[in-house]
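All remarks here apply to the structure that follows.
Now for subunit A:
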Amino acid sequence: MEFLLDIINNPYYEQVLTMMGIYLIAALGLNLITGYTGQFSFGHAAFMSIGAYSSALMTLKMHTPFLVNLLAGGLIAAFCGILLAFPSMRLTGDYLGITTLGFGEIVRVLFINMEITGGAIGLAGIPKETDFVTVFVLVILSVWGLYRIVNSRFGRALAAIREDEIAAETMGVNALMYKVESFSIGCFLAGISGGLYAHSLQYINPSDFGFAKSFELLNFVVIGGLGSIPGTVLGTAVLSLAPEFLRFVKEYRMLIYGALMVAMMVFRPNGILGGVNLGDLFRRLKRRTKPPAAASGGA
Partner candidate 1 sequence: MKRISAGRWVEIALLEVDGLNVSYGGIKALRGISFKVEEGEIVALIGANGAGKSTTLRTLSGLVRAHGGTVKFNGVVMNKVPPFRVVEMGISQVPEGRRVFTRLTVMENLEMGAYTRKDGGVKETVREIFKRFPRLEERKNQLAGTLSGGEQQMLAIGRALMSRPRLLLMDEPSMGLAPMLVNEIFSIIKEINRSGTTILLVEQNAKMALSVSRRLYVLETGEIVASGEASDLAGDELIRKAYLGMH
Partner candidate 2 sequence: MYLQQLVNGLTLGSTYALIALGYTMVYGIIQLINFAHGEVYMIGAFVGLIMVAVYKVNFFLAMLAAMAVCVPLAVLIERVAYRPLRRSTRLAPLISAIGVSIFLQTLVTLMEGPNPKGFPQVIEDTVYVFGPVQFSKVQVIILVLAALLMLLLQYTVKYTRMGKAMRATSEDYETASLMGINVNRVISFTFALGAALAAAGGVLVGMYFNSIYPLMGVTVGLKSFCAAVLGGIGSIPGAVLGGMFLGVAEVFGVAVGFDTYRDAIAFGLLILVLLFKPTGLLGMPIQRKV
C-alpha cells in the first residue's frame, strides 16, 4: 500500500503511468477493431492526432471546459473514422491495413501543412488538464465499456464477423455497418486518448503521431493478445514501461526491445493473453481465491 502511495507521489512514476494509461485507452480502441472485429488498422495514431488537435484547439481558441473538449475530440476522431471506414471497409486484410496506414500518413502531412495546427512547429502552451486520476478513471471507464460492448449482442456480431464474415452475413449481420461502427468506436477511444495526450504533454506536433506510433499501439494489442482486454492492459503495461525499465541497458535497450518483440511472437504467436477475456479472468480468480477465503473466514 505504501508502495502504491509512493508511486502516486512520485511525479516521475505518475508521468510514466499517465502516459501508459493514455496509450492504453487508444490500444483498447484498436483491440476492438483488430482483436474483436478482426479488421486491420495500421493508422490508429492518426485518430489520436485528430483527437489531440481538435481538443487542444478547442481549449486554446474556444476556452470550453476540458471534458467537453475531450469528448468533442473523441467524437471528431470517430467521425473521421466513419469517413474512412465507409469506403475502405470493403477491403480485407492487408489491403485494409495499407489503406489505414496511408490515411495515417496523409493526416500527418495535412497537419504539417495546416495553419491552424501550427504546422510542423506544432501546438504549444496547451494547459495541463490531464492528471493521473482523470486518466485512471477514463481507463476504468474504457475497460468497463469495452467489456460491456464485447459481451452484448453488438459484440457477438463483431466476433462473428471476425470469425467468418460470410457466415455472419447469413446469420443476418450487416457486416459493413458493424465494421464501420466498431471502427468508429475504436477511433473515438483513440481521439479521447489523443486529447489526454495533448493536455498532458502540453505540446503536440504532427511527428508525434506517425506510423511508428500506430505500430507501437498495434504491438501493445497483438503482443498482449488479440481479443483480450486483460491482454491489452498487460501488453500496454509491459511494452510502454519496457523502455523505462530497460533504461539500465542504455543504448542497447531498443535492440533488446526489438528482439523481445520477435521472441514474444515466435514463442507466443497469439499474444501473452490471446483469447483470455475479462470474464474468464474473474472466474479463474474466484476459483483460486475461494478456498483460502473460506479458510481465513474461519480463522
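Note that contacts are C-beta pairs under 8 Å (C-beta built on N, C-alpha and C of every residue); 3 or more make two chains touch, one makes a residue touch a chain; residues count from 1.
The candidates were selected such that all candidates are chains of the complex that A comes from, given by their letters.
Note that this is a predicted model, so its numbers are computed, not measured.
Engineer: Looking at 1 or 2, only one should touch subunit A in the complex. Which number is that?
Structural biologist: 2
Engineer: Given the complex with candidate 2, which residues does subunit A contribute to the contact?
Structural biologist: It comes out as residues 34, 40, 87-88, 90-91, 93-95, 97-99, 101-103, 105-106, 108-110, 112-113, 166, 211-212, 215, 218-219, 222-223, 226, 251-252, 254-255, 257-262, 265-266, 269-270.
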